[in-house]
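Removed from the display is one protein chain of the complex; every other protein chain stays in position.
Chain IDs A, B and C follow the sequence of writing; residue 1 opens each chain.
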Amino acid sequence: MQKNRLEAFSDGVIAIIITIMVLEMKVPHGTDLADLKPILPVFLSYVLSFIYIGIYWSNHHHLLHATHRVSGGIMWANLHLLFWLSLVPFVTGWMGENQFAALPAALYGLVLLLAGVAYLVLQRAIVARQAGDSSLASELGRDRKGKLSLVLYVVGIGLAFVSPWLAATLYALVAAMWLIPDRRLERALKEHGP
Amino acid sequence: MQKNRLEAFSDGVIAIIITIMVLEMKVPHGTDLADLKPILPVFLSYVLSFIYIGIYWSNHHHLLHATHRVSGGIMWANLHLLFWLSLVPFVTGWMGENQFAALPAALYGLVLLLAGVAYLVLQRAIVARQAGDSSLASELGRDRKGKLSLVLYVVGIGLAFVSPWLAATLYALVAAMWLIPDRRLERALKEHGP
Amino acid sequence: MQKNRLEAFSDGVIAIIITIMVLEMKVPHGTDLADLKPILPVFLSYVLSFIYIGIYWSNHHHLLHATHRVSGGIMWANLHLLFWLSLVPFVTGWMGENQFAALPAALYGLVLLLAGVAYLVLQRAIVARQAGDSSLASELGRDRKGKLSLVLYVVGIGLAFVSPWLAATLYALVAAMWLIPDRRLERALKEHGP
Partner (left out) sequence: MQKNRLEAFSDGVIAIIITIMVLEMKVPHGTDLADLKPILPVFLSYVLSFIYIGIYWSNHHHLLHATHRVSGGIMWANLHLLFWLSLVPFVTGWMGENQFAALPAALYGLVLLLAGVAYLVLQRAIVARQAGDSSLASELGRDRKGKLSLVLYVVGIGLAFVSPWLAATLYALVAAMWLIPDRRLERALKEHGP
């Protein structure tokens, strides 16, 4: 039950984040195709962020599915993750409204990096709590994809000052990498059951 | 349980979409009846969109009621539907604030079209997963109303460049067609039970 | 389960309505007490609307508690109620920002009136569906408080053109009348149990 409420609250926050991002796409005043043009980069960054938040929701879903006990530490590690995700609408709007300028693209990557770190911390807090379920620990412990993402975000932040579009492309590639479902967790779940 | 969380998340996103649309109705500065006049088209497009989102919620509800197994593919097909629905407040605001101009009315129809396609994709992904329940597949497989709607949206998009109000009337007629409850699904549910 | 999702969706929409209203209280630019003064009427109308939405949530909660079967008609009667409630932030903002001017105060009453009618329609749709549970029907059928409220809203709308503050006071009195818990429903629930 405690776990259910943690899921419900996280679902609520993630649902709001993914939806209020669209408010950054301000309704244009004219009615020509030209009036839509400045919105295109905002739309593109909205699509990218929508996919990222979707990935986090999906992975969060899987992770909590494998969780049996919730502690105060897990609760706060979860809030910490939600905090960084809550900044995604802000950096999405900044990056989009400035046609992918250098600093906004770098800050976008920084928020992704910190959300990625927060996810790893949450994962570790959950694994530490599910004592005895060592196979889950070993499956997750390696988490190569999670660590590789952090490296790629750092590369993207650096790239942003060379070419912001290249940085955005790299962020999109990391997202593509995550769209492939996390077979490790699925396997662990199948073997040990929820 | 997996399914419950998918429903809860979708409910959250749809609830937010249907509610933040009202934020596009900006509070006027004057206090005369004349100050409310420019808000009338915004109000009308709000009513239309409210009904559309209500229909999607209701049909989504029925569709997931008939779903037994949730896969990664269904999860992403669902997020894809939510993505197009999340653009409804934007096109509602654009169409309403410009007194149903041609391009905004066409874009409104385009978002409806893409949401309709996304719904069919989700429906197909769910039917494919409920193997053995062939009667549900055959009931849904025909889905004449869903396909007819897509055709009417395309007609509406074309009509928008002739008469935006005619296009809006067509969108309203499609909504009216959907307000009649989906007897096929209800029959399938009654026969095979949830 | 169907009922649970109807409750969850309604809770979501009502939670968003009650919370986004605060966005109408725009952060002032100065930092003096005088800068807060124009916000006072916005704050007062926010308090009134918060209480009204709270009352609707509480009564909706009781009403659905007594509901056993949900039909398509109930679903749409519920969405109809949510539609009028979704306009409360708009009229709250208009009334508050214009220091309780005549037309905004009348429109506020009109939205309360239509929400009140929508609630009675929902109540009737639910009673019609719970066949055999005639005691619940007779308990609710009389619903003097609901009908008296409608009359008082109409009086308030008229009063708004004489004295908007008097109208607002009347709306506040109707709210006070509802704060007293609905003993009829509580009695019916106790006798017939959910």
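Methods note: a residue touches a chain if its C-beta (ideal position, glycine included) is under 8 Å from a C-beta of that chain, and two chains touch if they have at least 3 such contacts.
Note that the coordinates shown come from a computational prediction; the quantities given were computed from them, not determined experimentally.
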item: Candidates A:28, A:41, A:54 or A:89 - the one touching the absent chain; value: A:89
item: Interface with the unshown chain - residue positions in subunit C; value: 7-8, 11-12, 14-16, 18-20, 22-23, 25, 27-29, 31-33, 36, 47, 50, 54, 57-58, 61, 65, 179, 181, 194
item: Touch list for subunit A against the chain that is not drawn; value: 1-2, 5, 8-9, 12-13, 16-17, 20, 23-24, 72, 75-76, 79, 82-83, 86-87, 89-90, 93-94, 97-98, 101-104, 107
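In this text, only the chains that are shown with their structure count from here on.
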item: Greatest separation from subunit A - chain, by CA centre; value: C
item: Centroid distance [mean C-alpha coordinates] between subunit B and subunit A, Å; value: 26
item: Whole-Å gap separating subunit A and subunit C, where each centre is the average of the chain's CA atoms; value: 37
item: Junction residues of subunit B, two or more chains touched; value: 8, 12, 16, 20, 23
